[in-house]
Each structure stands twice: as C-alpha cells, then as structure tokens.
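The complex appears here minus one protein chain, its other protein chains still in place.
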Amino acid sequence: MINFILKRISIAIPTILILIIISFILMHSAPGGPFTSEKPLPEQVLKNINAKYGLDQPMYIQMYNYITGIIFNFDFGPSFRYKDRSVNDLIAQGFPVTLKYGSWSFIIAVFFGVSLGVIAAIRQNSYLDYLSVGFSVSAQVLPNFVMAPILVLIFTLWLGWLPGGGWEGGKIQFVIMPVIALSTSYMASIARLTRSSMLEVLNSNFIRTARAKGIPKYKIIFSHALKPTLLPVISYLGPAFVGMITGSVVIDMYFSTGGIGLHFVNGALNRDYSTIMGITILIGCLTITFNLLVDIIYAWIDPKIRYDS
Amino acid sequence: MLSVKNLFVKFKTPEGVVRAVNNISFNLLKNQSLAIVGESGSGKTQLAFSILGLLDKNAESQGQINYQDKNLLNLDERSLNKIRTKKISIIFQDPMTSLNPYMKIKKQINEILIYHNSFTNEQATKESLRILDAVKIHDSRKTIDSYPHELSGGMRQRVMIAMSIICKPEIIIADEPTTSLDVTIQSQIMDLFNDIKKEFNSSIILITHNMGIIKNVCDNIMVMYGGKTMELGKTNEVFSNPLHPYTKGLLETVPSIDQEYKKLKTIKGNPINMISPPSGCIFRTRCPDPSHECLEGTSTNALIKIKADHWVDQCCVNCH
Partner (left out) sequence: MIILNKKFNEIEKNISKIQEVKGRSLWHDARVRFFKNKAAVVSLTTLFLVLLFSFLGPIFAKWSNEEIDWSVLGDISTLGYPSIETGHYFGTDELGRDLFSRVIQGTKISLMVGIVGALIAVVVGTIYGATAGYFGGRIDSIMMRIVDILMSIPYMFVLILLLVIFGRSILMLFIGIGLVSWLDMARIVRGQTLSIKKKEYVEAAITIGVSHFTIIRRHIIPNLLGVVAVYATLLVPGMILTESFISFLGLGVQEPNTSWGALISEGAGTMRYGTLWQLLFPLFFFVISLFSFFFIGDGLRDALDPKDR
C-alpha cells in the first residue's frame, strides 16, 4: 500500500512541474510582453515595469524564481493588471467562494448520483428506474452553461423565488442555483455509471453465492455489491472534479458569485498572464492531489491493486 | 425429504423463450445422494437454481418443489432465506468467480453463522476455522485472512464447500463442483463429499456431466437431456444395465485405464438449440436408431417404470 502511494506521488510531482513549465513557456512565447498590448508606454517606463516584475532577466531565471516562489512561499507573483493586488490576493478572495459551492455540488452529485443509480439498479424496469434513466440521459445535454440560464429563467424570472446572481457571503438562496447548475450533469453521469455497474455486479456469480447463503437482500447490496459497484464510480470522480472546477468558471460568470473562475475569465479577457497562470497552476495542483486521493481510495477498496503494486 | 413434481423452468430472452427444464420429477430421501447427469445446456444447473430460488430475473418456474410440507416455489424471499444454506445449501460450478473478490474469506464464512445462528463475530471465527480444518485446508488461520484471489482454485472450492456445510444442512446441492479443477484435486474433492455424507448425514444432489466421478458417491442417478429426464434409477442398476441410448453414450465417453488404447467414443451430433427444440421426442435428432414415429416428430417423452428402481423414457422403449 505504501509502495503504491509512493509510486503515485512520484508521478504527481513531475506532473505539477510539467504543468508549471508548460504554462510558463506558453506565457513567455506570447507575442509581445504583457505590457506591450495596449497604448505604447515610454521606453524607460516599460523598462522600469519590466524590471519591477523581473521580466528583464533571462527566462530560465524567471522560471526558477517563479517555481521556487510557488513552492517555498506559495506566492504566485503580482497581478499584471491590478497594480496593488497580487495573484495570491485574488485567489484568497475567490477561492473560499468556489470551494463552498464547489464542494456542495460535488457532495450532492456523488450522494444523489450514487443513490439514484443504486435504487434504479435494484428496482430495474420499475418507474423509479425509468425516471432515473430518463434523468441521466437528458442531463447529458444539460451542461452547466445550459442549466444556469434555464434555472434563472424558471426560478428568478418566472417564479421569482431566488435571486438571479450575487453571493452575499454565501447565503443559502445565493448558493442553490449555482450548486444545481454545476452538479446536475455530473449527478446524472454518476447515476448512470452506478446503475450499469450495479446491474453488472448483481449479475455476477458471487452475488448468487451471497443469495444462496440466505442473508437478507439489503445486506447483500450493502456488504457485497456496493464496493465493486463503486469502483468505476470512484475512477470517474477525478474527471468529475476537473469538470466541476472547469464549470465553476461558467457559474462565476453567470451568477456573479465572485469565485476564482471570475478572476480567471477576467484575466483571460484582459491578458493578465500571471493571474491565469496562477489559477491554472493552482487548479492543476488541486486536480492532481485529488486524483492521488482517488487512486488511494481505489486501491484501498480493491484488494487486487493493493497487493499487486 | 425433497420432492420435485412436474417442474418447468423457462427463460424469456430477446431471441425467444428457452425452456430449460421440462416436466422434471424426482424424490430425494434422507441420507441419499442423487446424481443429475447431462451435457452442458441440459438444464441441470437451472434445475438446481430453481430449488433455492436463485434463477435469473427473466426466469419463470412452475410445478412443485416440496420440502418440509412447503412448496419452495411459492415461498417469499424471507422464508427462503431461512432455508438457504441453513437447510439446503449449494456449491457452485466456478470457484474462481463464486467468492466475493472484495471480501476476506473470514467475513464471507462468518456472515452465514452470524445471520443463521446469531453467533458473535468471535464465535463465528472459531467455528469457521474449525470447518476450514474439516475440509482439509492447511493453515486455515492464514487462509481465513486472505482474499479469494490469493487462493488456488482447489482451495477456493474447499472454502465454498466449507460455507455450504457450516450449518449442517439437510441437503447439499453440488453443481459441477470439480469441473474447473485439476484431475488430482477432483478426486480429493470427491473424497471430501464422501466424508461429508458420512459425517453430517446430509443428502447430496451432485450435478455433473462426468459419469466417471459419481459411481462411488451417489446412490441414484438421473440422466437429463434437453430439460427432460431420460433415465432414472439406482446407480448400480443404471450403470450395469443402461437402457437409454443417451445414457449408454455418456457411459462410453468415460475413459478407462484398464481398456486398451482405442479411440474415445463420443455421442454423435451436437446438443440441441433450446430456443427451437425438435418437435416430438427431444432426443430424436441424436438418436442412433430413431423409429418412424420419432423421425416424423410425433412421439412424446414420458418416463415408464421398467423395474422397481429403474425408469426410462417411453420413447426409447417404444423405439427399441
């Protein structure tokens, strides 16, 4: 088990480094510097600015400083757009927001997705099953950017129950729609995956053995069928996590929730390289850490992996 | 003790209805053992599954399976659970996939005792170790803490057998318990069955396609083909005086050491397609000497009594 974790970590660290290097090279291969795009600045001023941000040094030194800055001080450097704010400030302000509705969405998607899938599989070909299948099929075409306007249309414009945007420190009425918009399609995918996985497990020989033992049905499902059912679901959690973090960009834009996605899009529209890069790297690290966690959970459930590696 | 009367099992599949078991009847007495013999697809496994209500969802069974004055086919899941393993247990064909790969052996055996005998976990572990020793697993302490994939096929089948006898059931159904094992392991497992029979006084239904392994274990034999009984009787009687051509064929396929080298006999033709079985006598497409009636497909199958302990299909008697 420890070997397995070490092996995974040994993949994760170079991945993060590669991500940083790729984004750094991309950023520096951009035509013109970050300060050349708009109105031309006097040469001396440009020089001073470049010096201030360390842009006059050779690229490998800049890269070295940048990487060591992130690793040792968790410092993503200054924002190229907002003079008085660092990328860290933007992240510190936006991340709690993203974390709040993001984690709610994730928990809801996983919990309801798995429950829906399990119920549908146990009651195969019942109304509940058809409902669950219908939901998971339709939600495939309802990604966050479709769900968000539909929700606002129904709950804000027609019913007037919920505010169409804003955050207000995360009051419940401001969180509901972002969470639904973000979680729906993933909930559906998880339900679909759980259902087909559970049906397959329930058809396997060892479940017949468990039935022959005469233990009650709920026990068969929870102690025999659930673990193997969840394995494919667990390997889907990584992509789901990435998808939701990506989706948070749309949520922040559409609901003006002010999470990191907002700073990302603003950064993208304003060519604020250091901000986009900082956020990309932060999210990359989060994703990679999360995938590591998922791998460990997977190995913990599946004894074959645990012993093989 | 267990009497099966006019049992039918059919499956609805996208290709059509499969009639796996057609009008099967037999009695199993206490301390007796019955062998059910036939090729793959003859319906013997589905017959076994229907006794314990383990058929797939698309199956439908009719008839009677009487045990302790109850028809098992009419019982609900809860009442059936009281009988499963506790009174009637089953050993499956494939020990490689029949154990839960995500659970230690300990938990898989213990849960039976915890549920049926209300044992605590410690009591159950103690009893499990005892029973693993009884089925001749060396180093039972190590085995009980293993996952199935760490054990060999023979070991897994021993674990399956241990689970099936742990509640000292009255009837043990063994569905091809040795098919996927090496020949040397096969004979060890069959010896184990003989020991179990003596020690627990259980009745055994042994399902197999191998005539060679049943002679020393089973009192009675039932030969099945296409979901129907072809021949039924005392093992000695049937072995020494087989009447049905199918039984004869099966007996001839058993290789023997004392024979000189010669080509192993086979039964001509292939097992029938159960979605569209031949009309009339089910065996007529493979019968070495079909009658005129059989060829036309107007004959019917039914058992008739030849002797006190020997029944055979009427079609075969009429034909020859």
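Labels for the chains are A and B, by order of writing; each one numbers its residues from 1.
One rule holds in what follows: a contact is a pair of C-beta atoms (placed from the backbone, for glycine too) under 8 Å apart; a residue touches a chain by one contact, two chains touch by 3 or more.
From a predicted model like this one, the values you see are computed outputs, not experimental measurements.
Here the chain not displayed is in touch, across the complete complex, with A. Checked against the full complex, the candidates A:176, A:268 or A:301 give a single residue touching the omitted chain, namely A:268. Although one chain is not displayed, its contacts with chain A can still be listed: residues 11-12, 14-15, 18-19, 22-23, 26-27, 29-30, 137, 140-143, 145-146, 148-149, 152-153, 157, 164, 238, 242, 245-246, 249-250, 253-254, 264-265, 267-269, 271, 273, 276-277, 279-280, 283-284, 287-288, 291.
As a convention for this text, only the chains that are shown with their structure count from here on.
Of all the residues in chain B, the ones that touch chain A in their complex are 52, 54, 56-57, 77-78, 80-86, 89-90, 92, 94, 97-103, 107, 111-112, 115-116, 147, 149-150, 160, 163.
Those residues of chain A that touch chain B in the shared complex are 124, 203-206, 208-217, 219, 223-224, 227-228, 301-304, 307.
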